[in-house]
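Here is the structure we will look at.
For this view, one protein chain was removed and the others were kept in their places.
So, chain A:
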């Protein structure tokens, strides 16, 4: 059984349909990329997977997350699935953390929840050790200081690392990353990508990686789905899609990425 099985997923907005029937699956430990321009429906698809569509949006079709149907379920029924099966990391590191809570307290929330879920007692020393271990897992220097800091006192890259640590501390088997590196500068972006790559390998995580950025997706995923106007226009292994694109839209995307690369090289 696949970890995630999406069949003919449609998302309806208030006025029209935004995602027109998309199907895909993610196996345990597999990394799938969803690529497309803004408005192509890739984020909607990802949010439908965990039943977190914004108010006024409605999903239809079938989403089996670890064998449990997500579509049409009440929020209450989904709470146990979330965190234990899937967690998300978002684009904007500024709004990814509660501005009025020290980073240590925020990181403690998923750790406590997981301990309660698994029926483990968690004393202060164990909690502290877990906090430090997760910060170490996301390669944060000076973790003691970070635990005491407010979100505005640390850099965007560090905030994103803490957000990733929080998502992983829930113990998910699928990590949904919605443009997790888009708001970061190029160097930090590369570091965070390497980090996600390492973490996914070490923890045996499946990854659903959403981005408009082809090189980024090519770097981290095995398989991609190219989306345009709420439809999947092309699907296949990363190498094949990017070297021999079949669909015209994908060809355009790849050519644009190549052009940019050539232009950057020419300037050097």
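Criterion: contacts are C-beta pairs under 8 Å (C-beta built on N, C-alpha and C of every residue); 3 or more make two chains touch, one makes a residue touch a chain; residues count from 1.
By our rule, contacts and distances are computed from a predicted model.
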* Complex member absent from the view - protein name from UniProt, among "Ion-translocating oxidoreductase complex subunit G", "Cytochrome c oxidase subunit 2", "ABC transporter permease subunit" or "YhcN/YlaJ family sporulation lipoprotein" -> "ABC transporter permease subunit"
* Structure fact -> Cross-chain touch to the chain not pictured, restricted to A:87, A:140 or A:253, is A:87
* Which is it among A:26, A:71 or A:96 that touches the chain not included here? -> A:96
* Structure fact -> Omitted-chain footprint on chain A covers residues 47, 50, 52, 55-56, 75-76, 79-84, 86-92, 95-101, 106, 109-110, 113, 117, 150, 152, 163, 166-167, 170, 172, 176
